[in-house]
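All protein chains but one are shown at their positions in the complex.
Just so it is clear, A and B label the chains in written order, and each chain counts residues from 1 on its own.
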Amino acid sequence: MSTDEIRSSKQQELRVVNRPLARHDAAGKIAGTTRFAGDFAFADMLHARLVRSQMPSARIVRRDASRALAIPGVIAVLFGEDVPNNVVWVDVPGQTIEVAALKASMEVLATERVRFHGEAIALVVAETEEALAEACQSVDVELDDLRGVFDAEEALSDGAPTVHDEGNLLAEWNIDRGDVVRAFAEADIAVEGEYTTQFVDHAYLETEAGVAWYDDDGVLTIRVATQVVEHYRDIARILGVPESRVRVIAPFVGGGFGGKEDMTVEPYLALAVARTGRPVRMQWTRSESLLARAKRHPMRMRYRTAARRDGTILAHDIDITSDSGAYAYLSALVLLYSAVHACGPYDVEHVRLRTRSAYTNNPPTSAMRGFGGMQVVFAYESQMDRVARELGLDPVQVRKRNALARGDVLPVGQPIETEVLIADTLDGVVARAGVRPEPSGPRKAVGRGLASNLQSYGRLVWLNDSAAAWVGFQLDGSLTVRCGVQDIGGGQASSLAQIAAEILGVDLDQVTVHFGDSARTPLAGTTTATRQLYMSGNAVYEASTILRDQILRALADETNQPFESLSMAEEGVVGVDTALPLREALVVCRRRNVPIEALGTFFGPKGRPVVRDLRAERVFPDFTFGSHLADVEVDLDTGHVTVLRYIACHDVGRAINPRSVEGQISGGVVQGIGMALLEEVVLQDGVNMTGGFFQYLIPTAADVPDVETVILESGEGMGPFGARGIGEPPIGPPAAVIANAITNAVGARPTALPMTPERVLACIEQGGRAGGEGAP
Amino acid sequence: MFVKPFGYERAHTLGDACEMLRAYEGDARPIAGGQSLLPMINLGLVEVRAVVDISRVADEGIVEDDGHLRVGALTRHGELERHELVRQRQPLLSAAARLVGNIRVRARGTLGGSVSHADPAAELPLAMTLLGAEYEVTDGHSVRIVPAAEFVISYFTTQLRQDELLVSARVPTLGPGWGWGFVEFSRRPGDFAIVAAAALAQCAEGFIVETRVALAGVADRPTRLAAVEAAVDGALVGELEQRVGPIEGIDPVTDTGASSAYRKRIARVLTQRALTEACRRSQEST
Partner (left out) sequence: MTDRVEVSLTVNGRPTTRVVSAHLSLLQLLHDEAGVADPKYGCGEGVCGACTVLLDGEPVSSCIVLAAQAHGGEVLTASGLTSPDGTPSPLQEAFHLYHAAQCGFCTPGMLMCATAILAGSEPLSRAQIREGLHGNLCRCTGYGPIVDAIEAARGVR
């Protein structure tokens, strides 16, 4: 983009890293040759599809496959009883039994009860898609309606139908710091707001898909669009086979965003292969994906904020209820993120936080980019603007006044150990923004809004996260990297190539990365939690460093030069006044029995598990901070909102590939705008009404402006070369930015997402005509 | 994916097509562009035993005919949008076509298809109703003329019998001194309209002499607003907005796209805007 800026401190002389090099994976994607999970076929391949519940809450009375099995071409119909271990465990380490047991489970195929519209009841396998379609319609399922509950707060009230026997309360996290009562008593103002967010779908362009087969050694192999190859363990457990007999391969994934973090097609493919012995393909239709894939948690967030006249935030009193849907998946962890991030990038002395997540008969909710840390931005950044408005202060100044600094401690107890550039990011977007544009007509109003956020990167420290990578030279000097990282489009694999090339002094086009194979690449953990660059990047950094030092040590001994005087560069191994071509250096190593490969493992920081009443020295490795600004125009007659301009500034520590960083920011912002203005999975008493992309509206190119990015490089990150994660942070601010901008334009504040024209029109009526509080 | 198999027949004349439709006794549907039918089949909303492909039937295209344009039913939306005759002689129709779907829909979708599908929010049925077009309909043996305003009888339902096909539409051209307006409200460009408004106006010396205005998306069919036309009759152009009050006599649906109340509000706004555009163009033309 022509509008990017990068401002760096702690400059390093880097050759490959920090360069906007074209990504190696892009060539195949642009040539149209990349084979995604669904682009794989075997001659004797079968097709599989699920029969799903048409009701959100029911007892299963009868299941009968006889009509389906009579159809020519139908090979098998499986019910829950046909699954060796019909259970998928979600284990959330660290949550104690103070709340219900967090080892939540669900069936692979429902046997007695269904708890959401779309729950899988039967698996059908057939020779052709046509036979499959007919068979699925011919599996007889009789359901008996069970009273369901479709609101999280209602689910927690007395007399609500129980979704699970243990009760509807899934998880709670609380924080108490300081003396909130006294803080409110001493405060000059208190502002309150209730903010709600909606069910959001990942809407990746590639629907859930995969092909599975037995390889020649009888290992069940699943090539699937996934963010987590480690699911091979779950699959092995379901099938009742040793973990070493299952292999998961992750090809390039057509978008993940957390939606391919849980298993989707994997258990069903595995069951179909185990039953038939033949390769099997499964791909979900778009309707099916919208119906059955776990969604983002809708939240109701009540904030009361106490402040001093000078804009200092004294206290937050926060209450959050989250809808877990029918099954736990990762809901408890998502809620934890919300709790830790709930006060934003600010130092707030007094905090009372109560959060809870409840089961309902709505669709299950689980991981989605931002993972609970992004819904709360809408709340806390709306509150910051409310405070500024009430006190007649500049919203930028209020944020700067309260911004965290090195040494401050988050309400959860985690000290901030790195530099926080919130003020710089605010300056960055404001400077870039210049003057607010004029409305384009008499019935339009323009407003400006901004928001700051923090978002963790790297997984929770008590999960003992680690990632491994193997780096090895070929005899001709080209380099192979093997790493289990899953590449979902964020340049995960190509970043590793850049890091290895940088350290080992080779050209980027000499590096080949093999990734995403649970059997043949060292495991690197999930591509989630904005952790891959941090974890596998560091693992490759580690392995490359070990390898480099091995080679240099061998050459030092061979040539009688001090180790410290040698380095690896384009010319090969370079000394004070020598240069040995790489190929010859490798020959030296081989002769001296020095390996020309190395395995590196990077361990994330450790911490103790937390209990419901959160207090921890450390929860996350680190955070990424940023600020966004937008100008919007509101049509005063229709409530339609146009985003005229959008500027985003983040401190990314070090941009391994600046273009990739811009791409992540741009993509994350547009997803955030989608959630802010357009997207909603509509449910009516648990029945999913959103049947396709004609109803689930994601932003098109004509709905968003260019995202102008300002990148700051503090060098303070914990990733390789001082990098901070950037996958999730940009999705947090947009809803708040736009809400603040609309408020600025029309004088009244939207508090429910999405901010549809209808809702905005209601605000316009509330707030009077174009007005607003003046530009920040 | 997972579509129930259906058969395919290719017709070379409309007469053949009608014959084939009769042979299937209502279980077959005509297909031209397929931009409405195939998505519905893929979504499982419609099942057919066969499709009768009329996309290769010779079509007269667009010709001028005594103060009218005759547009063949197989005219693609993109063609309607760009055709010089349409742009010159009935620009409202060109504007309406430009708003249909996206570039791919416009490459395939046909006038006959859109009009026969009768989506209450669609642009071309609205334009045809407003312009007072007439449809030529055949069953292969004889031809009848149906005014566009009478063509739709309910949601997604027209007068067409199972074995009838649209041949062409005869559309009045824009008269001298007349202006046109066509506005649509949707959540994103190219989406189905929530509400659309089409208007024609003739102004003289700052006064409104005559108007025609109609809406899509507020009822089961395009709806002429006779009351609005009466209300603005003879008004100063500058008074137009005040003269258009809340739209009476409409009861739009509430669905996942918008509520009935919101549709009613938008209906008024779009009516004002379409009429304003039409008046402006009328005044510019003189």
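The rule is short, and it goes like this: a residue touches a chain if its C-beta (ideal position, glycine included) is under 8 Å from a C-beta of that chain, and two chains touch if they have at least 3 such contacts.
These numbers were taken from a predicted model, which means no experiment stands behind them.
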Which of A:Asp39, A:Glu166, A:Asp215 or A:Glu571 sits in contact with the chain that's absent?
A:Asp39
Given A:Ile30, A:Val181 or A:Ala431, the one touching the chain that is not displayed
A:Ile30
Hidden partner chain, touching residue among A:Glu206, A:Asp465, A:Glu680 or A:Glu713
A:Glu206
Those residues of chain A that touch the unshown chain are 1-2, 20, 22-23, 25-36, 38-39, 41, 130, 202-207, 252-255, 257, 283, 285-286, 488-491, 659-660, 662-663, 665-671, 692-694, 698, 700-704, 706-707
Touching residues on chain B - with respect to the absent chain
1, 3-10, 31, 34-35, 38-39, 42-43, 49-51, 53, 55, 78, 101-105, 107-108, 188-190
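Quick note on the criterion: only the chains that are shown with their structure count from here on.
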Go ahead and note the Å separation of the Cα centroids belonging to chain A and chain B.
44
Okay, in this complex, where on chain A does chain B touch?
49, 129-130, 132-134, 136, 283, 285, 287, 637-638, 640, 678, 682, 689-692, 694-695, 697, 699-700, 702-703, 756-758, 761
Contacting residues of chain B [partner chain A, same complex]
1-5, 39, 43-44, 185, 187-192, 256-259, 262, 265-266, 269
